[in-house]
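What follows is a set of notes on a single structure, which appears directly below.
Only one protein chain is missing; all other protein chains are in place.
In this document, chain identifiers A, B and C correspond to the written order of the chains, with residue numbering beginning at 1 in each.
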């Protein structure tokens, strides 16, 4: 951390700041410029997290130098992490596809979707049993009943199961049925929930908040990891911008940036980001071309009848086309997507 | 709601859409323009919440006409609501000030702050016992012990007590000690938490999410109200923009907009929004001048020693000056702030 | 400026960077932390503007410490500047109000508006002769004819005249008729135009770009000042955010921030920011309460017939009410707005 003193600060003020730092066990390094003096702080800066140095007389501002997360940082662990979800490895050579309906509506709908996505080569079935909806008057999910269908779908197809959890209660219930918890965008900074899934051993898919910076996103991962659960996979799902042509803006540019900062795997969700099925194929290609480790795609056997987010769902046919295309790009990048040949 | 058909859509496609709408009990009104046909939908549109009309052949887009919230809407209840918190009325003629430290650190710190803010005329003591912090390594709050200090501070000063809750557990504990629950910006769309405070009878201070639109914010209020708790007060606390000179951008412009859309009271929190104490006074004045019903201000007996957010805290002296200034502006607007004369 | 080296950089890389800096005549100050080494750079950093130090091996990033503008900076000139526009002083004790129609439509419309705003106490008549419109099919302004009406309106009322210029040609023409040039938001980084008005001696009203940071805005002022024209007044007119309830978000929070960084006067334009007349009064009050030196307000004798931006225009009656209200707030802040008593 660097402390920048005000242009008109006095030497004794600089000294006082240094005294405080040294009393906290930190080293200091003073550098006097023509206009301003700066103080380099050496040592474990976490002791400064709760000491408002900015308020000391003569101090202009603090400039952090090192990221605030540790366990999630590439500095801490330079080699890429591979997260194992009941035998399926995320972050390795293979491209992972999680697909299924936004909301679980019925056993039939889920099984039909499961078979279709399995056939196209997906490794995971996604499906919402607890749906966080903007309006309290929209369909809120089948809850435990939906999770039972998920477990049954797994038994039939061998697909791994991922579902969103929204509270301690839903964690308790979901723990029995699913392979991976999902933390939704709106809960990315629900620190209580992050700690709760951190206490579990199950892998966690952590979606990026709508206006979260990459640093905040990695700090959210840090919350989970700091409780002992290192099995975190990040999911870029669109950020909020001024643009109104799509629901959100899928931040594909964040994918290589994330890869430069953390060892955790990252996948992309173009369905939620755009809200329109016709953009899902080109953006899926783009995400993989940018280096994503996988995709989360909404697939519904009959999108026109979907109870939630139909407009962004692919039909099984379109999804199959998407998988074929991804497969080809993966091969170019020396990755692979194990598509099933029929 | 209006359904816009594609420029090249066919007449039978328009008919099919109308058939679906009518089968749901809705009225339709077709209007053929030179380039496009539009369908006006008449009746209770909530039946459409989960039917993806956008996906029907020939449909270009849906244009909502009426806001998605009801209980929070001014159309539903045109006259302003006054929320009574243990005798203090928010949303009436009087300007309400909630003040105190960001985090409760010790009994002494809290009592000192309480007496100072009481003396300057505040009606509420704020103080965080459960602190949602970006990094898991920052101070997370004194929890129940902090709430006990709050209750004691109330007993000594008569100030009403408001504190943030972050989980069902913290609601259970806080229910015994405080007069008003606060939902923080990061939890504005934690719908589970919103429902939980909605089941309580205690008034709720609902902060705006960092990138929440006004419509989403009012839908969050709707979640609380739909459970039967109508005692909701909104709090504008800064939105995320591209600007880096301040932590966030206090959206003062939202205050009159909110007043035009909802009957609920709204206050402003310039301390968190800017992150710098020197901007708190001018922005407090501005918020009141724009029509806010009150303010939430961070005050710390000794900001330089604060364990959390010191740089945005006012000293008791500065806070007293702020209260005097607000008092004068309130008088101009035919409102009043009952400042204590000494 | 500080140069942060990568965690795994080598000592010789740090040395090489220092060699380059020293060869450019700069001093260096090395500070070795536990994880990273940083280099403080001492001397005139403008020599580094075009040398990509970031690319040298081992360099992580550059952290600027001092703002990039000089003439506009409060460090350079701590006392507030007062800009004299043909005898009217902006930035002094008096609150300045510029008012009039968005576009000049006819002699009658302009004269009627001029008399109304004069009567309410405005010191400036604003009116667009060259209108930058989003669509090429919208009304683009009366050009020189409109400017002639402006000059005539000045002769009749004594109001000072401010109008937007959009090209070297319009500068040449407007120079003959107006007292102050306005640079519109969309041209804030039209550096060619900034230099052109910088070569003139006429005062310049510089609107903030829709997504300009405060630093970029002050650098735009610097462009004008670097040509010798120090008579720059800033105008906050709303920034682009994700919110769709208003056209833009008036960044009232920027007003005290600007005041802390520059000596230049700053006014606010709530009419363009919100696009809705009903929010103009509360936001005008808020801007003055936050410390703005004045306002720019759209007034049209008959807003319903306006050829441009009618919905955001006040009637003369509403404008009169606004001036009265501003007058009262100005008095509280120990400023004054010389309203005419009738």
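The rule is short, and it goes like this: a contact is a pair of C-beta atoms (placed from the backbone, for glycine too) under 8 Å apart; a residue touches a chain by one contact, two chains touch by 3 or more.
Model, not experiment: these values are computed from the prediction.
Among the displayed chains, contact with the absent chain in the complete complex occurs for A, B, C. In the complete complex, the residue from A:225, A:250, A:264 or A:306 that touches the missing chain is A:250.
Considering the whole complex, the residue from C:10, C:34, C:93 or C:168 that touches the absent chain is C:168. Touching the omitted chain from subunit C are residues 46, 49-52, 54-56, 68-69, 132-139, 166-168, 170, 186-187, 189-193, 195, 210-211, 216, 219, 222-223, 226, 240, 277, 303-311. Residues of subunit A that touch the chain left out of view are 211, 213-215, 238-239, 241-246, 249-257, 260-261, 273-274, 278-279, 282-283, 285-291, 325, 328-329, 332-333.
Subunit B residues in contact with the hidden partner, per the touch definition given at the top, are 2, 4, 7, 27, 29, 31-36, 38, 40-44, 63, 65-66, 75, 211, 240-242, 244.
Keep this in mind: only the chains that are shown with their structure count from here on.
Chain centres here are Cα averages; for subunit A and subunit C they lie 39 Å apart.
Subunit B and subunit C, compared by their mean Cα positions, are separated by 31 Å. Here the spacing of subunit A and subunit B, counted between their Cα centres, is 26 Å. Those residues of subunit C in touch with two or more other chains are numbered 211, 241-242, 244.
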